[in-house]
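A single protein chain has been omitted from the complex, and every remaining protein chain is retained in its original position.
== chain A ==
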């Protein structure tokens, strides 16, 4: 019993930085779970990845101007991500180029600028910090930012939920009703960028998207409705955060990759045994239902 306590609860009871890291995981899960579900439903899973990388130059400029200042880096990252999202959206709206191609183009430009800026004005340690984050070094300011982003995400999502669902399902119908489909799209992309920025302090720009996408893709093997997908993705994200932190503490692993790897393991488990299109179920249960 004591061993179990030492493994699962002890690190959080004994160390403030572990408690803050766990609270950060909860905040990130609450915002990222819903964002990931909508990215998957809108077939924008890889666009989420490109957006995560596109915050880098903004964060780097924030770092150049104010050093390791979270508000400066977050604001810079947010503006850079938003710029890439808006530019890509405008190109796909006003030219025949599809959104994935324009996102890929702008994100590569953005990433290259970001790496160049960090490399010429910072050290390799700074670059590693931005790319991979450090959830165990989350301070009160970061925690407040993450909680604020999660709260804002859930509140805005509650307000635009019906419009966002309509815009995902049948965009032409909503546009014909003058339903401002473009507005929901822009608000949604803004929320995604906000959550990316919230996540990069903890997990880095490379890993932040992992806690957004993997729980959402895993949830699709268990439930179907949008609300249940969001709830389950949020739960999977938090459980991944908790187990990842425990493994990170016990085995001295870097925390960001540990968290994302746990989310990846839960995805593979869902892929195997999930009751909704999981690959093992049809092999185990061969009998079909009555017509």
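Operating definition for what follows: a residue touches a chain if its C-beta (ideal position, glycine included) is under 8 Å from a C-beta of that chain, and two chains touch if they have at least 3 such contacts; residues count from 1.
By our rule, contacts and distances are computed from a predicted model.
J.: Name the absent chain as its UniProt record does, using one of the following: "DNA ligase-associated DEXH box helicase", "ABC transporter", "Carbon-monoxide dehydrogenase small subunit" or "Branched-chain amino acid transport ATP-binding protein LivG".
T.: Hidden chain identified via UniProt as "ABC transporter".
J.: Looking at the whole complex, which of A:46, A:64, A:226 or A:265 touches the chain that is not displayed?
T.: Selected residue, touching the omitted chain: A:226.
J.: Would you indicate which residue among A:115, A:166 or A:265 is in contact with the undisplayed chain?
T.: A:166
J.: Pick out the residues on chain A that sit against the missing chain.
T.: Chain A touches the chain not shown through residues 41, 96, 159-160, 162-163, 165-166, 168-180, 224-226, 229.
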